[in-house]
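A single protein chain has been omitted; all remaining protein chains appear in their positions.
Entry: chain A
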Amino acid sequence: MTMIFGIPLQALLGQLLVGLINGSFYAVLSLGLAVIFGLLRIINFAHGALYMLGAFVGYLLLAFAGIGYWPALILAPLVVGLLGAVLERTMLSRLYKLDHLYSLLFTFGLALFIEGTFRYFYGSSGQPYAVPPSLAGGTNLGFMFLPNYRAWVVVASFAVCIGTWFLIERTKLGSYLRAATENPTLVQAFGVNVPLLLTFTYAFGCALAGFTGILAAPIYQVSPVMGSNIIIIVFAVVVVGGMGSIFGAIATGYLLGLAEGLTKVIYPEASNIVVFVIMAVVLLLRPAGLFGKEA
């Protein structure tokens, strides 16, 4: 068997794949956080809960309406995004004028509320969600076995990342968005409906979380606590990457996912905390974050 640094190649590649999958989720989630933070200047603590909600929407659609994975892949982000829009309109928009820590506290309460509700009905254990038949099975690459669904997750989340980057950096809507980030008052004076833009941005960020949730559902089980487990890691990712750039959020997500996978092979005991250790090191060496612009 081929060995690298005394580690079987198969195990290394297997864990790197797991790392890449986790990294994909981190990337899309931190991307959503960065999109929301860019315009609204708030940190969406409920992001993990909305990710969990996306997975549950998929699960409930299948359990009660018989709607399968592919329609759910569209419907779950829509439902979560709509919920986000309602929340922003009715409650979150009242907090913009205050210290941003208040919106952090508000979304934290929201996260507890959503998670608590689902835990009340489903307990802490996970509900299985089957891989769609069209993606069942796997491909033998010669050096390793690649499950088709996992390959799909990597491709789909990468496509979403690129799509979001394109939307923000290369379209008219994106240019409004970036302009409103710089100077909302001026953009409003030019006749752009900034409050609507804020609602759309929050809803879009939430939809990204919902999308990640349904994407993750067949890999992890659908469980009420899946959101709070991941959100703290994603926060660390965001601290490492800095929320200054869309690209930074995506790249850091993938990097830390891979680092986590690598640690699982080399020193498994530390795999839970490696992301936090990296965060601490980055804070020591480059306090503004790898891609951060602010002082």
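By our rule, a contact is a pair of C-beta atoms (placed from the backbone, for glycine too) under 8 Å apart; a residue touches a chain by one contact, two chains touch by 3 or more; residues count from 1.
Everything below uses one rule, namely that contacts and distances are computed from a predicted model.
Think of the chain that is not pictured: of "Cytochrome c-type biogenesis protein", "Phosphate transport system permease protein PstA", "HTH-type transcriptional repressor YtrA" or "Amino acid/amide ABC transporter membrane protein 2 (HAAT family)", UniProt labels it "Amino acid/amide ABC transporter membrane protein 2 (HAAT family)".
Which of A:Leu9, A:Ile74, A:Leu98 or A:Leu173 touches the hidden chain is settled by the complete complex: it is A:Leu98.
Interface note: of A:Ala111, A:Leu197 or A:Leu290, the residue touching the hidden chain in the full complex is A:Ala111.
Residue-wise, the contact with the chain that is not shown comes from A:Tyr120, picked out of A:Phe64, A:Tyr120 or A:Phe190. Looking at chain A, the residues touching the absent chain are 42-43, 91, 94-95, 97-106, 108-117, 119-120, 228, 232-233, 235-236, 238-239, 269, 272-273, 275-277, 279-280, 283-284, 287.
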